[in-house]
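Rest of the complex left out; these chains stay put.
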Amino acid sequence: MFEKIVSNTRENTPMVHTITNYVTVNDCANIILACGGAPIMADDINEVEEITSICQGLVINIGTLNDRTILSMIKAGKKANELGHPVILDPVGAGASKFRTETVFKLLKEVKFTVIRGNYSEIKTVYKGSGTTRGVDADIKDMIEEDNLDEIIVFAKSLSKKTGSIIAITGSIDIVSSAERAFVIRNGHPLMSKITGSGCMLSTVIGAYCGANYEQIFEATAAAVSAMGLCGELAYDVLENRGTATYRTLIIDFMSKMNDSILRGGAQIEVR
Amino acid sequence: MFEKIVSNTRENTPMVHTITNYVTVNDCANIILACGGAPIMADDINEVEEITSICQGLVINIGTLNDRTILSMIKAGKKANELGHPVILDPVGAGASKFRTETVFKLLKEVKFTVIRGNYSEIKTVYKGSGTTRGVDADIKDMIEEDNLDEIIVFAKSLSKKTGSIIAITGSIDIVSSAERAFVIRNGHPLMSKITGSGCMLSTVIGAYCGANYEQIFEATAAAVSAMGLCGELAYDVLENRGTATYRTLIIDFMSKMNDSILRGGAQIEVR
């Protein structure tokens, strides 16, 4: 599985236009480089169409959204759609404020996303805004665990069908789903939740992998999710007595050394 | 002293709404996680009230302020006041420009701060704007040293009395003061001044500790100041021949390993 996703990325060096938050933007730029891509961060409405045009992928992350950048996100997204570029949505904090939720709904209406990646809670909010009237049960617990895995896979497939997007729900277990099929990915380490930006970084790796493997978006997304988790495992293995800042550094280090064979050896992926 | 400040923080995982500069924001998010909290960075006026409402503390840092974010700071601050959340002010660069100074004065007028943390020069500027007509002697030297320590403690107590805030003045010696009592803290290492953001990071740790220990704000603030300094010492001890970027990483590493017993063992605190 994923025979050449990583090496394709290193060979093609996809340029990834990234409109993202100012909290984790540096880590995002560094991990795009580490995984084989080339980052361009640009969020001014005067240039986003041109910048996206010279890239092979677009990542939209609403982590520190504001009125100015929302317009840029929409403009860039529409242009990327027009050009057939993969467009990734990371709906950070969707559901935490009306402003975020409504922005996600607006983005979903204006832009066609190739991949949507978030935690379960964020993706449930996406579901609400994706054109159905049936609300998602708010009382489904927000963690993906073995006992609600089947239920969430059904949910993910249904959302993928509605949106036409590949859905990546990440947590202690990760799900990458199309309308018909889901990868269940069991890579990663709990310490990843103690650094900021592991989700944001993953979304940009998805952007790079998809940018270089646009004919196999579903596999590229799953490969990115697995590779990111695997980096978290490998980093933990050599962490010794160091703490979370070293852990962050090591995760990016391992991404810069990732190749097809390391990924093949470490990927914990099941198809459902 | 501070028996359970650190463990309370790890157990309660206080969410800390942080409106801060884009220079050190990533370090702030990572150190909030490292000390046991959960960071949310959000600065748009459309959402700051809602975001602050789901948090247990608010940190306002004016490092790269602008007209847009100042309004958000005030709105978030008022909401946090209304909800009784601890609100921390880090008046970065107060006194360096009229714009910063006036912003601090406006913030002091509109928002009630639980804790104000800055270096001596910044806190003197705060003093000028805190509703008295007596200007602070500009010729008091700006470094806290043994020979002007008593004088600065008097100043800190007086400012605490005027503002109703806990005052934390950090430098080669740190002072955390209420109106009646001051902690003199002798943790830290001079190399901390050679990385950006050690002050900003401290302010967010104060936010997390206070968010989880709102019944002992004075102690929580002193614990944060001491813990941050102690991390600087511990990091220096294992730095070997590495430089300042590794030092920054190690400081956050040690914060991620901080616990009540390490803090008790290393805190250098005197009550005056």
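Order as written gives the chain letters A and B; numbering starts at 1 within each chain.
The working rule: a contact is a pair of C-beta atoms (placed from the backbone, for glycine too) under 8 Å apart; a residue touches a chain by one contact, two chains touch by 3 or more.
Remember, predicted model here, so these are calculated numbers, not experimental data.
Summary of assembly composition: all chains derive from one sequence, 2 are present in place, and the complete complex in the structure file consists of 3 copies.
The rule is short, and it goes like this: only the chains that are shown with their structure count from here on.
Within the complex formed with chain A, the residues of chain B that make contact are 22, 25-26, 29-30, 33-34, 39-44, 46-47, 50-51, 54, 68, 248-257.
On the side of chain A, the complex with chain B involves touching residues 21-24, 26-27, 63-67, 93, 96-100, 194-197, 242-246, 248-249.
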